[in-house]
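My questions will all concern the structure given below.
Only one protein chain is missing; all other protein chains are in place.
Chain lettering (A and B) follows the sequence in which the chains are written, and residue indices restart at 1 in each chain.
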Amino acid sequence: MTTASTRRMPPRKSVQTVIYHAAMLLIAGIFLLPFYWMTISAFKNNAEIFARPVTWFPDPIRWSNIAELFNRDDFPFLIQFGNSVFYAGSVALAVCFSCSLAAYSFGCLRWRWRDLVFGLTVCALLLPGIVTFLPVYLGWSRLGLNGTYWPLITPFLFGDAFFIFMLRQFYMGVPRELLDAARLDGASEFRIWWQIALPQVWTALVIVGLFAVVYTWNEFFSPLIYLQDREDFPLSVGLFTFQANRAREWSISMAGALFAALPMVVLFLLTQRLFRQGLASSSLK
Amino acid sequence: MAILAKENTAGASSPPRRLGLAGRGEARAGFLFALPWMVGLTIFTIIPLLLTFYIAQTKFQIVGAPKYVGLANYAAMWIDPAMWTSARNTMFFAVVSVPIKLVIALGLALLLNRVTALSGFYRTVFYLPFLMPAVAGSIVFMLLLTPDAGPVNIALKALGFSPPDWLLDPKAALWTIILLSLWPLGVETLVFLGGLQNIPKDVSEAADLDSPRGWHKLVWITIPLISPMILFNLVIGIIYSFQVFTQALVVGGTTGKPAEATLMYMVVLYRAAFRYFNVGYAAAMATVLFVGVLLLTLLIFRTARSWVHYEGDSR
Partner (left out) sequence: MSIMTYATPKALSRRSFLQSSAAAGAALAMPGAAWSQAEGQLLLWLPGGSDLFCKIHTGLLDSFSTKAGLGAASTVCGLGQDTEFTQALIGSITAGNPPDISMLWDSPVSLGAQGAFMPLDEMMKGSQIPIETWPAGLLSSCQFKGATYGLPVTAGVYSMWYNEELFEAKGIPSDRASFPKTWAELRKLSKEFTEWDGDTLKVAGFMPNRVSETMAIWSALNGGMLFDEANLKYVLDSEQNIEMMNFFVDWFEEEYKGDVNLIDRSGNFRDGYADGNTGMGPAFREGRQAGMQSGSWLMGDIYADPVPVFTRWNLAPNPYGPSGTASVSGTWPNWFVIPVGSKNAQAAFDYLSFLAVEGSVEWYQQIPDVPTNSQVKLKAPTGLVENRGQEFADDLSTFLGAQAAIVTPMWNSPVQSFGNDQVARAIEKIYTKAQPVKEALAEAQAASQAELERVLAG
């Protein structure tokens, strides 16, 4: 909408533009500083990280830190990376499947207790996770499934309030006439969902998947509690235990943090447009 | 499916009844499509919620069986100084960090709301911190804010400030965690930006911030128009702030170093359950958190009527 004002920008505004960009670049610099510091620290040794005066660029660049990160016995980084990929991927797939069913039901179908159940879903969305956590944890313990990924993934096979909520927004945009027309043609409800509704929201499904990947990648509390083995940890917990036990080895911690953040950053850069679309939909009313 | 198909064919013969029958098929399908979720909701939310209320009234040391003790856990909470400290810290954290975060996010969104060659770049930069795993973000901040050798303090000293010891100073530590939580504000910013960009063109042109009356317009036009988003972010933000855990644990451990300055409610709860094996107490704390969040949410939604503008309100 500001295109209009840009077009009729008088000359004196060019000073303002310069000020604007200077301010924005400064703010952007502040936001990027932690990333920058993390990155250069990953390529320094400990003494260089704490050296005075501050060195703003590693010299020499210690590539060996990265090799060390991938080969440490007490920080199985690559295995934990694999775990994170597995965990985030499974949750994303589970969520895409289960939530698209429920969200379709809430967004496109009319049935008796729909509003009640959806109301409960919204309540569940606002419910602090810890309130239900302990009994669920004890339940999984009794089943002997602690220390596995079952407790971390299974719940998502049934759905997740947030993603149902988000997907429903998209399903609500599917024209009802389209579905009714299919009904008139005698299509089964399952086919209507599979062949008509679903193709309408496939972008949304990708968005939900992306969000699920990011949330799961960063998830800390549940894996911390359910998993006991370092070889099983996702990166979030692995990085925490490494930092807590080897607090002095900052360069390795930073290299770990760098490689934990990198996949998400790359994913985001590749799919920015979808992310923004998802954000817009999740918040509108 | 066969039944559904039959009903559909049967309905086709008489138009008036057709809708009703198709509706019944639709209703059944609606129920079936939502069934897995309803099962999940029952198993993973509703039943555990009730069990939490029950466990809160027992002495339960993880190993062994729970034993009913009535309200003893709540009584213990009442006299537990660590619980009060953590509740105070958490409330302070939520009340201070969420509004500051929303204000900054709104400011950034207003700044971003113009088309320039670098818009995409800025947007990306502001969003990136959100993608940083909280654990990684926290340890990066610990390094950045190292009192003597950290770049932040060195820069501040060079500029003539006398910076605090951040995470090592009991007086500054909680503020440091607030600072840490402000960094990933990309979601809020982009949500606001989306809202600003949805404002009809005629309205937004009138509210051009470059004009002297811009701020007036901001307060009377722009903010009301995106008030649903502010509400959304406020509710979610506060609920999540009450559950702040990861940063607090990474930075302060289970004792809220230094001097309980970073001790958060969730950390005390975690420590009760998994360090002192007092699951009953942890459940009581969870119940209190539940009630607190519930009341707060109701309060926000109640008062929201007076300050949130929905486009459909006139109807």
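Criterion: contacts are C-beta pairs under 8 Å (C-beta built on N, C-alpha and C of every residue); 3 or more make two chains touch, one makes a residue touch a chain.
All of these numbers come straight from a predicted model, not from anything done at the bench.
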Chain not shown: contacting residue from A:P34, A:P76 or A:G159: A:P76
Contact residue for the chain not shown (choose from B:F31, B:Y74, B:Y240 or B:F277): B:F277
Residue among A:Y20, A:Y36 or A:F50 that touches the chain left out of view: A:F50
Residue touching the undisplayed chain, where the options are B:G23, B:G253 or B:G292: B:G253
Contact footprint on chain A, counting only the chain that is left out: 46, 49-50, 73-74, 76, 82-83, 86, 138, 140-150, 153-154, 224-232, 240-241, 244-248, 250
Residues belonging to chain B that touch the chain removed from view: 59, 61-64, 72, 76, 79-82, 142, 146-149, 165, 167-170, 253-255, 258-260, 270-271, 274-278
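To be clear about the criterion, only the chains that are shown with their structure count from here on.
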Residues on chain A engaged by chain B in the complex (per definition of touch): 1-6, 13, 16-17, 20-21, 23-24, 27-28, 31-35, 37-38, 41, 49-54, 98-99, 101-102, 104-106, 109-114, 117, 120-121, 124, 126-136, 138-139, 155, 157-159, 161, 164, 180, 183-184, 186, 188-190, 193, 214, 217-218, 220-221, 225, 235-237, 239-240, 243, 250, 253-254, 256-257, 260-261, 264-265, 267-269, 272, 275-276, 279-280, 282-285
Sites on chain B touched by chain A in the complex: 1, 4-5, 8-9, 12, 22-23, 25-34, 36-41, 43-49, 51-52, 55, 62, 108, 111, 113-116, 118, 120-129, 131-137, 139-141, 143-144, 146, 149, 151, 154, 183, 187, 190-191, 194-195, 197, 199, 201, 204-205, 208, 210, 228-229, 232-233, 235, 239, 242-243, 245-246, 249-250, 266, 269, 273-274, 279, 282-283, 286-287, 289-290, 293, 297, 310
